[in-house]
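Omission of a single protein chain aside, the complex is shown with its protein chains in their original locations.
By written order: A and B. Residues from 1 in each chain.
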Amino acid sequence: MNERKLPPQLIRLVILTVAILGLYGLARFFLTPPSFGELGFYRALALEEATLRSPVFAGQKACDECHSDTIKKVAKAEHKTVSCESCHGPGRAHVENPEVKMGAIFCVRCHGVDPARSAWIKQVDPKKHYAGQRCAECHVPHQPSEVP
Amino acid sequence: MDAELTNLVYYVPPHVDGYVYPNEQNLLWSTLIVVYPYITGLVAGAFIMASLVRVFKVKALEPVYRLSMLTSLAFLLCAPLPLLFHLGHPERCLQIMMTPHLSSPMAMFGFVYAWYMMAVLLLELWFDYRRDFVAWSANVRGLRGILYRILTLGVHDVSEQALRLDDRMGKIISLVGIPSAFLLHGYVGFIFGSIKANPWWGNVLMPIIFIFSAIVSGISLCVLMYLLLNWARRQAQDINCLDAMGKFLFYALVVDASLEALDWIHRLYAAEESIHILKSLAAGRLFYTLLVGQVCLGTAVPLVILGGLQLFSRHVVPQVRQHLYTLSAALILFGVLAMRWNVVIGGQLFSKSLRGFTTYKMELAGHEGWLMSIALLVLPFIILGVLVKLFLPQKSPVTRTETGAAVSQAA
Partner (left out) sequence: MPCAPPTQRGTMIGKGYTRRKSLVALAGAAAGFLVMAPARKARAAVQKLFTSTGAPKGYDPTQHKWLMAINIERCIGCGLCVEACKKENHVPPQPTYFRTWIERYIIKKPRPGQAAVQGETVVDSPNGGAGGFPPCEIPREEILKAFYVPKLCNLCEHSPCTQSCPVGATFDTPDGAVLVDPKYCIGCGFCIQACPYGCRYFNPYTRTADKCSLCYHRITRGLRPACVEVCPAEARLFGDLKNMGPDDPIAKLVRTNKLHTLKPHLGTEPRVLYAGLDKEVR
């Protein structure tokens, strides 16, 4: 047997190996998504796609456009750390169409007595504290120290 | 977007004891992920068994060499299926080979699997069977004949030189195949061992324990397949082969048991923060699968039986020895499956807050249900049946000549 020539079984195997590796290379070239690897090991377009969702909550600034008086009053009182949407819920729909009504949460959500609640927030037991009456009878939500 | 409404129409939360993080209430990795390491373990173990013949020249195991290789192949063909069924997006599975993230052990899967399948198992089988393919392609007609002709890859050289080359290549591949088999199953162990977030999984011994329990399960499977094949063909069981398999099974089981014992001894001794919840896990949620299934039935009982047989085999009739090997192999296979369950499911049953447990609500049907897992465990045996029909003809024991080339005694 000629020393230089590979035995037939090995030749076939080498051909097969080259074919398989070539196929893999081609697949890799065509199937890697565009923008992959530009910023890191990920599709760089995913960064943009993550921003495409529309916000549901409008943000305090959006409320400020029409309700700046109320916001100024709130900012002077104890609820200055509370944003409009905390109590009134997501505002996007209302910003786009002011006809859409906004609700309000029940005050006990934050002010109900709870042993795990820090002492800095005033807490009441709704069963004992004027049970049955609306909070707004005696309290002004935007300026808690005032009386209505 | 289509939702999986079957579970979402009426949601029943699993029973939680103590506190688990809200996202941990439902288990993510199901019985499919229990079945996958089991299957790759059997692949690796059967191959190691076969390599005992090729590399370590254990003559007594000759009769089971080809069966072990075919078993390894049958299970290897089914190995990606549990993973594919488990993926949220199986149609994107090729991405793991197109953009493999090199820091992730799971990204190795595509390459290790392809390497092991093509460069180790199929190649070694081809070199071993080449002479027979050439012979059969000349004699057999019909579809089977076409198959054999294709498998010769157009090479019909069966001279003495070519056969010597075949044998040498087979030995080299077998030698390379041993670390490849370790890699195929060891990376699965590393997937678990690398998760530092989970104290049940994330430790150094995990890949090694996986490898040795794989070897143990693979040898047991070969024992059972050999017994089954001979019984089905009404051939005599070769008791020397069984004794040799039993011997290696015993040694492997001793190492495996020692490693698992070491794991527990170290955990209990070092007593890190997680030890309390892990002890509760082992004694509580995992009592039947771990203490009864894996330790007692799957390890201790086979150790006693096989150890006893090593010491007293002269006093035991071959018939009884055969039954004892059957029993031990079956118990070990069951025990190793229990071990995979304990690792995969057990690791998700307790919270990473170390404060509570959840429950695994196993589905019956559905692509992650246990019917699917059973089907995936049965499928390799069906494939093995086909392979045996095609490649292990009746009444053709294979022996090796002095040069080591494989010779069928009857074509």
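Quick notes
As a convention for this text, a contact is a pair of C-beta atoms (placed from the backbone, for glycine too) under 8 Å apart; a residue touches a chain by one contact, two chains touch by 3 or more.
For clarity, every value in this text was computed on a predicted model and none was experimentally measured.
From the options A:14, A:39, A:104 or A:138, the residue with contact to the chain not on display is A:39. If you put the missing chain back, the residues of chain A touching it would be 33, 35-36, 38-57, 59-60, 79, 81-83, 85-87, 90, 105, 109-110, 112, 114-118, 120-121. The omitted chain makes contact with chain B at the following residues, 1, 3-4, 7-8, 11, 13, 18-19, 21-26, 28-29, 83, 86-90, 92-93, 95-96, 99-101, 103-107, 109, 191, 194-198, 348, 351-355.
The rule is short, and it goes like this: only the chains that are shown with their structure count from here on.
A straight line joining the Cα centres of chain A and chain B is 44 Å long.
The touching residues of chain B, counted against chain A in their complex, run 94-95, 97-99, 101, 118, 123, 127, 130, 153-155, 157, 161-162, 165-166. Looking at the complex, you find that chain A touches chain B at residues 1, 7-10, 12-13, 16, 20, 24, 27-28, 31-33, 36-37, 41.
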